[in-house]
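Report on one structure; see the data block that follows.
Complex shown without one protein chain; remaining protein chains in place.
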Amino acid sequence: MVTTFKAQVQNLHFYYGTVEALKNISISIQEKKVTAMIGPSGCGKTTLLRCFNRMHDLYPGNRYEGEITLYPEGKNILDPKVDPIELRMRIGMVFQKPNPFPKSIYENVAYGLRVRGITQKSIIGEKVEESLRYAALWDEVKDRLYHLASNLSGGQQQRLCIARTLAIDPEIILFDEPTSALDPTATQKIEELMETLKEKYTIITVTHNMQQAARVSDYTAFFYLGELIEFDKTENIFTNPKVKKTEEYITGRFG
Amino acid sequence: MSLAALVRRNKQYDFWFSVISIMCVLFSLLALTTLLLDLALEGIPRLSLNFLISFPSRFADKAGILSAWVGTFWVMFITAFISIPLGILSGLYLEEYAPKNKLTQFIEINISNLSAVPSIIFGLMALGIFVHSLHLGQSLLTAGLTLSLLILPIIIVATREAVRAIPTSIREASYALGATQWQTVKHHILPYSFGGIATGVIIALSRAIGETAPLITVGALTFIAFLPHSFMDPFTVLPIQLFNWISRPQAEFHVNAAGAGVILLTLTLLMNAVAIIIRYRVRKKITW
Partner (left out) sequence: MKTSYYRRIERFKDTCIRGILFSSALCSILITAAIVFVLFYESIPFFKSVSFKQFLFDKQWTPLFSDAHYGILPLICGTFLTTLIALILAIPLGTIMAIYLSEYASHKFRETLKPLLELLSAVPTVIYGYFALLFVTPLLQTILPSLSGFNVLGAGLTMGIMIIPYVSSLSEDAMHAVPMPLREGSYAMGATHFQTAIRVVIPAAFSGITSSYILAISRAIGETMVVAIAAGMQPNLTLNPLEPAQTLTAYIVQVSLGDLPHGTLGYQTIFVCGLTLFFITLCFNIVGHSLRKKFREVY
């Protein structure tokens, strides 16, 4: 099977004020694959994830150096001329803690469409159902679409947040430790969901949980203290790591 | 519509909203400066030593604010003397001692309702209770009591917020050493919350110093040509004097009003500035 690049990170440095949080990162993201980023707390994996949709632009004092090229058009998305809002319309994100808006389930999924100025009820209704079905939530919520999303369980809320992202057909979905606040059953459902999602979407996920990376991802990147230590196919990383640090981490000697 | 065009349209709302907001901010600041300037330009030329040491008079150019500022000083003294201990003690009780029961809940709801009661209603209550039932007369004491009750909720709320900010671990550390509740409060809670309480107290007093309506209802006099000798003497205060001068038709008295207004406003703003400084310094100093 031929794989193509969806995004390419080249010599990326990232600074919070004067602190260099990412040091010279280069990594390629394959289309319609799951790329996992692992490493101990503070290693920069979440920081890198948030570079892909320029979330760092929301806070003053943050600075990028280097390039992230997004394909097919091959534009550097870190270029100040690129509008982060336009970028975020193409790249979805699912957060660590479920963060549904204080609205109904329906309105949560419809949010992205409304942001895009879509108002036709029929289009929105169709898209909401399709997204909820795809996120394997439809059967659980179809009778209470107009209830507040905060009444759902944690796992349901997280799948709602995924559905919310799916509704706008993103090209890449970023997952920021999506299961760290969930119980094992809910975690399993999200992992199964990621398996189906990669048929249509490119996925980048950050995880604390190495077993999860091993289960869901095709490629794994190991970060340590802001540096990319090793990047390879997941099976290679977990069975035959080339760098000693990686081996120490995945065998649980530190982290 | 292309994505870029869509984003451009969405950001247009952003831009116009910012413009409107800045206009609102400018309008508010303009209103504030106009208010201050209008008063200062009219009032500052009127200020002189004679203005400060003269009694009110039928002649605008001879009138002064001696009895008014002395009265304000007395009333504020009585107000502080009553409201500060009462407010801090109530706040401490509610935050540190009160059991979680219906009575406590009732007191809490009651305090939050009290702070929304218009000040003139406190004046009517004081007229009924202090003036007519307790026979304290239309005196400095009545005025001080009235204002104390009026600002009590502010002090209670400020005390509670300051005390609530102290982490439980500090209390536990003190109890673990065998301290009683009062010892814990005296040695830890009160000293650590001092800044927050002081800020609240000053803000409350700065509100009391400008209060006019409740003192009118309890019978402040507008023409006093002597200084009080006891708490039971009749009174006037700066805002009452100011109100009296504004209500006269002659423009010369309006100038006097502006002069008194400059003094009153300076006192108020000074108190607020002190409160802001204390709050700022406390926030910088204490880290848990």
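The chains carry the letters A and B, assigned in the order they are written, with residues numbered from 1 in each.
Here is the rule we go by: contacts are C-beta pairs under 8 Å (C-beta built on N, C-alpha and C of every residue); 3 or more make two chains touch, one makes a residue touch a chain.
Computed from a predicted model, the values in this text were never measured in an experiment.
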item	value
Which residue of B:I197, B:L242 or B:V282 touches the chain not shown here	B:L242
Contact partner of the left-out chain, one of B:F73, B:Y97 or B:F194	B:Y97
Contacting the left-out chain in the complete assembly, out of A:K6, A:K33, A:K127 or A:R164	A:R164
Subunit A residues touching the omitted chain (full complex)	53, 55, 58, 60, 85-90, 92-93, 95-97, 99-103, 111-112, 114-116, 148, 150, 161, 164-165, 168, 174
Hidden partner chain, residues of subunit B it touches	7, 10-11, 13-14, 17-18, 20-22, 24-25, 27-29, 31-32, 34-35, 38-39, 42, 85-86, 89-90, 92-94, 97-98, 106-107, 110-111, 113-114, 116-125, 127-129, 132, 149, 152-153, 156, 180-183, 203, 206-207, 209-213, 216-217, 219, 239, 242-243, 246-247, 254, 257-258, 261, 264-265, 268-269, 272, 276
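The working rule: only the chains that are shown with their structure count from here on.
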item	value
Subunit A-facing residues of subunit B, complex	1, 3-4, 6-7, 9-11
Residues of subunit A that touch subunit B when the two form their complex	83, 85-86, 89-90, 115-117
